[in-house]
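Written out below as structure tokens is the structure these notes cover.
Of the protein chains in this complex, one is absent; all others appear in place.
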Amino acid sequence: MLDLNTYKVETKPDWCPGCGDFGVLNGVTKALAMLEIQPKNVLVVSGIGCSSNLPGFIKAYGFHSIHGRAVAVASGAKLANPELNVVVTGGDGDGYGIGMGHFVHAMRRNLDITYVVMNNQIYGLTTGQASPTSEKGHVTKSTPTGVIETPVNPIALALVTGATYVARGFSGDPNHMAEIIANGIKHKGFALVDVFSPCVTFNKKNTYEWFRERVYKLEEADHNTMNFEAAMRKAHEWGPKIPIGLFYKTERPTYEDEEPALKMGPLHKQPFPKAEDLKPILQTFF
Amino acid sequence: MLDLNTYKVETKPDWCPGCGDFGVLNGVTKALAMLEIQPKNVLVVSGIGCSSNLPGFIKAYGFHSIHGRAVAVASGAKLANPELNVVVTGGDGDGYGIGMGHFVHAMRRNLDITYVVMNNQIYGLTTGQASPTSEKGHVTKSTPTGVIETPVNPIALALVTGATYVARGFSGDPNHMAEIIANGIKHKGFALVDVFSPCVTFNKKNTYEWFRERVYKLEEADHNTMNFEAAMRKAHEWGPKIPIGLFYKTERPTYEDEEPALKMGPLHKQPFPKAEDLKPILQTFF
Amino acid sequence: MKDGEVTLRFGGAAGDGIASMGETFAKVCSRSGLHVSEYNSYQSAIRGGHVWLQIRAGEKKMLSQGEYADILVPLNAQTMELHAPEVASGGVVIYNSEKLKIRDGLLKQGVRGLPVPATSTASKYGKNPIMQNVVALGGVIRLLNMNLDKLSGVLQDTFGNKAKAIVDANIGAATAGYDYVDKNFGSLNAKLNFTETSRPVMSGNQATGFGALAAGLKFYAAYPMTPASSILHWLVAYAPKFGTVVKQAEDELAVINMAIGAAHVGARSMVGTSGGGFALMTEAVGQASMSETPVVIVESQRAGPSTGLPTKTEQGDLWQAIGASQGDYPKVIIAPSNVRDCYYAAGEALNIAEKYQIPVIILVDLYLSEHIETIEADDINLSVPIERGVLAGPSNGNSYARYAVTETGVSPRAFPGEAGHEYVATTDEHDEKGIIVSDVLAGIPEHIETRRRQMEKRMSKMNYILKDIPPPRIWGPEDADITLVGWGSTMQVIKEAVLNLGEKGVKANQLHIKYLMPFHAKEVEETLKKSKRVLDVEANYTGQLAKLIRAETGFNIEHRLLKYDGEPFAPRQIVEKALEVTQHA
Partner (left out) sequence: MKDGEVTLRFGGAAGDGIASMGETFAKVCSRSGLHVSEYNSYQSAIRGGHVWLQIRAGEKKMLSQGEYADILVPLNAQTMELHAPEVASGGVVIYNSEKLKIRDGLLKQGVRGLPVPATSTASKYGKNPIMQNVVALGGVIRLLNMNLDKLSGVLQDTFGNKAKAIVDANIGAATAGYDYVDKNFGSLNAKLNFTETSRPVMSGNQATGFGALAAGLKFYAAYPMTPASSILHWLVAYAPKFGTVVKQAEDELAVINMAIGAAHVGARSMVGTSGGGFALMTEAVGQASMSETPVVIVESQRAGPSTGLPTKTEQGDLWQAIGASQGDYPKVIIAPSNVRDCYYAAGEALNIAEKYQIPVIILVDLYLSEHIETIEADDINLSVPIERGVLAGPSNGNSYARYAVTETGVSPRAFPGEAGHEYVATTDEHDEKGIIVSDVLAGIPEHIETRRRQMEKRMSKMNYILKDIPPPRIWGPEDADITLVGWGSTMQVIKEAVLNLGEKGVKANQLHIKYLMPFHAKEVEETLKKSKRVLDVEANYTGQLAKLIRAETGFNIEHRLLKYDGEPFAPRQIVEKALEVTQHA
């Protein structure tokens, strides 16, 4: 395990005191340290949101992209340099709202990316509107009479869409989360790690206490992580008991493995075509 | 049942001879006739694609929108006039590719819309590239070495996202399809009807024959349409036997029912605010 | 301290309650008969960082929030360090002496520090640290010889629907602050006359929301984005009971397309966003125009490019609005220039959109959207005109041509649900009935003509719209030495500069352009050609309006004052530039 200081930067996280995202930053950092991955070999990609500021708080390469596009940017990066450890970090609005299309399509590609979603069930940075995971009835700035949508179930969505590692963490338990993230990074294929990361400022409903009363670990619940149906049942548990931990894991060739152009490694290290190699192509035009 | 000619227009469909979309046009028309819905009370919304030309071939109100946005346009229309029967028709690329985000979010809203997807597992109008439902290994113009993604499973996606009526039809059986669509329209809530609608020009793999050898009807298979797990199992049947028919149906309040502003009916028929009613608002600024 | 006005600055960290301090004080001023202009300078972080708010109040219309404060209320040390040295001579720094110190040499000559033991004073009324703000507000009221009851009244109205204990605590803290200052410092010698004429205090976004509601808005969709979000917040609180659907959608693509769907079935529809969200909407803006669906888009600009500075102001999106979506198609761009303008622009935009069946863009910016000012009570006419344009009416049995070619380019609209008008709105090129020509007719001579006619039909709307909207007019002396040109939110600050220049003996006038598309090329060209010197004042890097003026008229504005640091203009900056330009002539 590397020293956690390996990933330290000067910039202090400017989240609200108590924000769940501090826990996630710790979790990600610890996971990298556990796996002994050097900062230079990590690319942390995010969108826009409180949570999406995370790349600025960790020593690594990063791309703090635009709102909703982190997964697409990360997919391109991974496809261009499969040697990088690509970790996407962002919010529920960023990933499950505006980013929904990329999220679903990335999972069915099974790129070897780890996606950590700081799911606070609210739009934090824009000061407290409903998010796609806000619970029904939740009163927010944009829903003064309560949310009327059924919330997105990211775990179930990941299960049916092809993610090969589907897990959930909780900021209140950063060690457990670090473990889960580390396993996600180690896993060859798309890993979704949805994290309950309370927004202490705008979500007064789904608080640390709220979760603490409810969460239990799948690891301690005799859950078979290779069983799709069991995972799906667990994905729908939302009430007095809410599971965290690994829901499902399976093996499938990654997209990078199946992409012919990547047989030779990172694209920017590959030679440019030589004139003589291009000649046969020119011939096809005659 | 109304006369099918009620929905007849001068414009002849210009799909390729044999295209599956003819069957869908018949199915939709017949469903409307069965339900005795007048053309004036129907709004057919589509995006762009061969399939999305459908609204031009049926007498009804229509909006032939831009690529990927049909569900959003339809959602707005339904929210502004809940008295209309809103039917969305379009392609797999339009709905499950570029339109994925709207698709998922519309389902969790449970608007009372019927969405008929002419799923030909290919991009027809753009002359034969892979679509999000193209099978793994499918050789297309854009995938000369075969598709490497896992296809989208629209049925499973609809199940986990909140559609309250989830069904599948086949252009080779337009009567069965008409029945399913009619029930979808009758159903209060979001109805997904995914239809195998072969592209005879660009998809030489998933042909009528291919489907005819495989499809069987859930109605004849002792399937419990109220059981989520059973529906999910059926959603994953893809091989020598592929189910069509109704996978799942449940009841949940529709979005329109829960939207306070719609209590008074279609928006364009509601009076404009009177000055005296606005005065108390002006007072809040003092 | 200038006679008849006073400028205050509150500063602290995000989460310190600066914005509500400002709003409370603004209302107290308004209820005391003063005019107010207020600007809140904040950052993206939700807690911490540095926030400061400036509020200028006076007997006349306040055209900007001013520049240097007479009274500074620092809530933390950073504010003390950054802002105390800027307090104008004769001014004061009133601060919590239990938390802050004024280090030696920090204040300008003639500026006094007024220590108040705000922590212990406030603690009597509750644990919430924001109570200190109320203590300070009470003190400020005393310093300005204002009526404490007015403050109590505002606090009562603000917290009225919370527990009585909260109201009492607030009023108690305010009174304690008032009394402390009364006992220890007395009043400043601010020359302010108070009256009983109170005025509405509004932000641009509130005015836009309110104006739209009054103008019959029936559908509003948005995805949160600073600085447009507060339109959503305001509308969702007030509009649904008027039968207006207000929806947050999953992204801006959904927002605009939902609004188009709603408009198609007859609801007056509007959306709101900022530059990044508008970028995502552009494809559908073209769709609205092609399908001839009326929709209003409020684009509130913030400092770009890209995510940029989300909480800072800029006028950098004019060219994005002009260039939105592929191809040539009719659309309108309106840039309201103050809060009152926002109220009417919303209705005007909805009317133009429906009359011409096109997209209309209202281009505002963070400054205009979020800053607060008093307007005259009778500036707000609650019965705004509502024009829905030409409707098809009941079917006469003949087949309906949704895109009938007419001279004005406008064809009668029908709504789904009406018998006999069944048609399909299309984004493919189509004939008069809406039948698409792209599929099997394009390129055939007869339909090459169909295409041409539909293009001309659509584009001809622009000529008629130009006649409908008033051309810009010079404000100020005709024979000025310098003409200041601008657009949008800078109108008032430029006006203030024009007045200041006048006081300095420099004759200046102002040409402010509100309608950017279509453009009154003739009138603008004539005016500018008559001007002795022209100075373009814009909050962007490239001089986007100047470029548009040149594109439309050929006139090149030689002098430019371009600001692209995210901060609003201070009148002084404009005056100085104008002086430089006129002296070098």
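Per-chain numbering from 1; labels A, B and C assigned in written order.
In this section, contacts are C-beta pairs under 8 Å (C-beta built on N, C-alpha and C of every residue); 3 or more make two chains touch, one makes a residue touch a chain.
The model shown is predicted, which means the values in this text are computed figures rather than measured ones.
Asks: For the chain that was dropped from the view, give me its touching partners among the shown chains.
Replies: When the full complex is considered, the omitted chain touches A, B, C.
Asks: Which one touches the absent chain: C:116, C:207, C:222 or C:280?
Replies: If we include the chain that is not displayed, C:280 is the one touching it.
Asks: Of the residues C:123, C:145 or C:542, I need the one that contacts the missing chain.
Replies: Here the residue in touch with the unshown chain is C:542.
Asks: Any idea which of C:105, C:327, C:470 or C:505 touches the chain not displayed?
Replies: Residue touching the chain left out of view: C:327.
Asks: So which of A:63, A:115, A:170 or A:190 would be touching the chain we can't see?
Replies: That would be A:63, which touches the missing chain.
Asks: May I ask which residue of B:25, B:87 or B:125 touches the chain that does not appear here?
Replies: B:125
Asks: May I ask which residue of C:149, C:565 or C:580 touches the chain that does not appear here?
Replies: Candidates C:149, C:565 or C:580; residue touching the omitted chain: C:565.
Asks: Take the complete complex as the reference. Which residues in subunit A touch the chain that isn't displayed?
Replies: Subunit A touches the chain not shown through residues 11, 14, 38-45, 48, 53, 55-56, 59-66, 68-69, 72-81, 83-84, 101-102, 105, 259-264, 266-268, 270-273, 275, 277-279, 281-282, 285-286.
Asks: Hey, which subunit C residues sit against the chain that's not shown?
Replies: Those residues of subunit C that touch the unshown chain are 41-45, 48-50, 52, 82, 253, 274-276, 278-280, 282-283, 286-287, 289-291, 301, 303-312, 314, 316-317, 319-329, 426-429, 437-445, 448-449, 451-452, 455, 459, 540-542, 544, 547-548, 550-552, 554-556, 564-567.
Asks: For subunit B, enumerate the residues touching the unshown chain of the complex.
Replies: Residues in contact with the chain left out: 14-17, 48, 50, 66-68, 97-98, 100, 123-127, 129-130, 132, 141-145, 201.
Here is the rule we use: only the chains that are shown with their structure count from here on.
Asks: So how far apart, in whole Å, are subunit B and subunit C when each is placed at the average of its C-alpha atoms?
Replies: 41
Asks: Suppose each chain is reduced to the average of its Cα coordinates; what separation in Å results between subunit A and subunit B?
Replies: Chain centres of subunit A and subunit B, defined by C-alpha means, are spaced 30 Å apart.
Asks: Just curious, how far off is subunit C from subunit A if you go by their C-alpha centres, in Å?
Replies: 37
Asks: Could you say which residues in subunit A touch two or more other chains, in rising order?
Replies: Each of 97-98, 100, 132, 145 in subunit A touches at least two other chains.
Asks: For subunit C, give me the residues that contact two or more of the other chains.
Replies: 240, 250-251, in rising order.
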